[in-house]
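A single protein chain has been removed from this complex, and every other one stays in its place.
Moving on, here comes chain A:
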């Protein structure tokens, strides 16, 4: 088997994020949003704090495959510091990206390391893994806006 094929999905950036995820761990006293992937049993919990309309804290917990862990890690990097509507727009752009739909060059840039996960579009069975943390964040943002 050609390892080139594995390299296409598991690019170095992704492997690095999965091995040493950013913003992983519990935020004490912050509301949790937990989602699971029923096909594999993976569970991800996202916690976020919105202050003056900016996401100023965002962390995740849970276990999962390389794709779901790396995606959760880049998600925290991408969304931190953004307003709720900006973050929601970025989540929508990321969703398009992993579904293989075209996104603007500006969105590509905004997504940073997350843009590398566009390779997931070639692996339809893994799209759910890539989206898990982002779906959890979207749900968390919705709950956070309700409380405001």
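Brief remarks follow.
Definition applied: a residue touches a chain if its C-beta (ideal position, glycine included) is under 8 Å from a C-beta of that chain, and two chains touch if they have at least 3 such contacts; residues count from 1.
One rule holds for everything that comes next: contacts and distances are computed from a predicted model.
Remark: of the listed names "cysteine desulfurase", "DNA-binding NarL/FixJ family response regulator", "3-isopropylmalate dehydratase small subunit" or "Nucleoside ABC transporter membrane protein", the one matching the undisplayed chain in UniProt is "cysteine desulfurase".
Among A:64, A:118 or A:140, only A:64 touches the chain that is left out of the view. Seen across the whole complex, the unshown chain contacts chain A at 1-3, 5-6, 9-10, 39-43, 63-67, 123, 125-126, 129.
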